[in-house]
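Here the complex is missing a single protein chain, while all its other protein chains stay put.
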């Protein structure tokens, strides 16, 4: 199932966001080695096409729940490079004010991006609920989220998608099958060749595609988003890809069989797309220019931003802060 | 997929256990109305063929995890009518000594029956673990359990069966699809016509059968048990049936559409089996005799049994009872 | 003024909130035509329709997640657990997702979790559990446990209007046992405020839920001891001020709860009293609780398991005479 490719202007934007995602990832790797990243750093290297292709398939007002390898989605949906970088560094200026880290942030109103938590699978029921709530309000919004091959083993994935199916909700779930959950090969997660076949447990459509072909990702996702919006219920898509780094920066992926990375290097989604797109010298120069300023500014902003004031730790648990704020006995002066 | 029917002698035993299950259920209903049953009373009326047909498909040494409507399974696997009745009444003589109620009991060594808890779906992972443990010990035991149409919506069902599939464990899961989860029709649990199709999410075989035909239940289950034992991995079976009473004794099932009960009355598993089996006068008389004495004895035993001593409430939380047993300040005499 | 049972008061409170606010809706198992296992939502389907009385698949983690998502877009879901024990099946979604949401990214989660709760109904280990401290110890959720119809109605309304997750505990043993006149369209009762049910000078007795009624029964048998009886009504946040004020007056305090002992709220109260009123204390903070065990099925054992009126009397006398 392919729709037609987006106009060249849009493709150039997709190209820019692919490059931006990768550029930010590379800079984040450096910052991590300098000990400036708070928490783990999970790379999307090699998987950018899934985030970008799918994000561009959404309409304004749609909701998306990205996971830790979907910084591309977050950027393409309107978050700034500053948001991404400052959250990696858990600065006061970050979208979470340093409360959370990694790719855990969002903005329901402005970007429709929902912040994930570390417990994998949890976003599937939550996005289902957003689609449900929107429908109750008479809105035709689609809610999309991502799970890995590993996360597709969770009961949350199953319960959430089944609920969406029974309610025929406009939910799109993308399985990013990169063949591994941390060090665990997909063969230890499931007997299925195609995880898209899990759709059969819900009686919903399931599709599989090449996760390293941004236009294929875009067209398959776009069709699913349209079907979902038209009331055809939830859609499950599996995109096959490979994580081109370890699970996180501390992991060298030595468990990958020899040759695996080389093989996939040939399938690099950005190089492939560039071949198809053939950007002109001018177009490319413009992208490079835009990238450089954006990335430098984001890193600069994140690094120069102050850490959050420590006392903020005691704010925002409840709407009423006084609930948790009181002076313990030993802090009171007699 | 049918195997051949068991020899007539075995069929007569199956007939007896079908009748025993129903007879005990009817007596339990009376005891409930007399206020003697502790906790809810969940009837298997109309579903007996699933418990009996499947229980007879197991070999000695196999494990089975019955749910609340599977008293037939428990009886056919070697628990006494006294066990069943005394546990309904939560007496000191009951298998749980009154600690638990309903169909929540078992005996790993003697009968291979595992006690369920109320949280539906939990037995699927647990039975998977029993099959795993047995395999590690070099034993060829099959582990079987049941879920309802409702329970098949749980993440536990999904995570447990998927683990069994990946490990290719000898696990058989039977979905008793009686069309309702309490008052909720299966259409609110799943979009699937056949819940057996959930097997496709695990890459394992799935079969559907008539839950009111004890011989069909037996032959399908037997084949699956054999396949599982031969290393073909977990098997999923859906048997369609109808709960001929409300969810529990307090529920009159007024949400059933008119005519539904009459329609299924015609499919009564015991009457149908009797037509096929054509027991002779003598055979029938023998069964009646055996039933009467067994049931009367069980009810009598349960009623006459003492309640457990109250202090037992403080025993058996840990192997070492002293951990939770101590005298609170106010109980000590000054 | 209508006389309502505990159950009717809860039902009425939800009804009035649904009438007043379109964003309020119900989710759960068998809550529609059947009206819920205990009939708390009887009649709601006819009045509010299947969209606002949404029957879910049998999947607590899943429908709790869906409730959170709906709350994110401005709805106010009220989620029923058929028995509150089944909230354990949705524990991760509540404790990790809902309870941290405002803190980590500023998104409040106005969801009310409710269900039949507690023991003394011969319901066995899986339909009797006191789950309050699992959540009182989880920052980000309020825990409410009324003991009277009027408090139940006022507090369910407060939970529904609250912009943070609330856990509303409905003691099964009270559903049809107690009645009270409760006005229509009554206002919400603030969460976090305890109630002095009876004033007294000899000692302070603190409890909540069904045990409040055993405490009252015990006091009926001890006309000679002047007890100040406090109904916590809210387990989290605790009304520290009310507790401390009373203890400063009576100098002695005992806590009665049917929850198990270790990690029960009585320990928390002991610590608060130590920190805030140590110099006023003329006796140890006394705990009358269930032992550290699951809830047994047999009535004979459940009687021993739960604090009895006699236990409360004995503890009260010992502390009073201390």
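Letters A, B and C mark the chains in the order given here, with residues in each chain numbered from 1 onward.
In this section, a contact is a pair of C-beta atoms (placed from the backbone, for glycine too) under 8 Å apart; a residue touches a chain by one contact, two chains touch by 3 or more.
None of the values given here were measured: they were computed from a predicted structure.
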Within the entire complex, the undisplayed chain is in contact with A, B, C
Contact residue for the chain not shown (choose from B:48, B:100, B:210 or B:227): B:100
Sole residue of C:25, C:117 or C:236 that reaches the chain not shown, by the stated touch rule: C:236
Touching residue (missing chain; options C:52, C:76 or C:104): C:104
Against the hidden chain, chain A presents residues 38-39, 90-92, 96, 98-102, 104, 117-120, 150-151, 153-155, 181-184, 188-190, 255, 307-314, 317, 323-325, 328-331, 334
Of the residues in chain C, which ones touch the absent chain? 85, 88-89, 91-92, 95-96, 99-100, 103-104, 125-126, 133-134, 136-140, 236, 238, 260, 262-271, 274-275, 278, 281, 283-287, 292-294, 296
Tell me which stretches of chain B touch the chain missing from the display. 63, 95-96, 99-100, 104-106, 108, 114-115, 117-119, 122, 124-134, 136-137, 143, 155-156, 158-160, 162-163, 166, 316-319, 323-324, 326, 328-329
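Going forward, only the chains that are shown with their structure count from here on.
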Reported most central chain by Cα centroids is C
What whole-number Å value describes the gap between the mean CA coordinates of chain A and chain C? 39
Roughly how far is chain B from chain C, centre to centre by C-alpha average, rounded to an integer in Å? 35
Quick check: how many Å separate the C-alpha centres of chain A and chain B? 44
Hey, what residues on chain C touch two or more of the other chains? 56-57, 59, 61-62
If you look at chain A, which of its residues touch at least two other chains? 155-156, 158-159, 162, 166
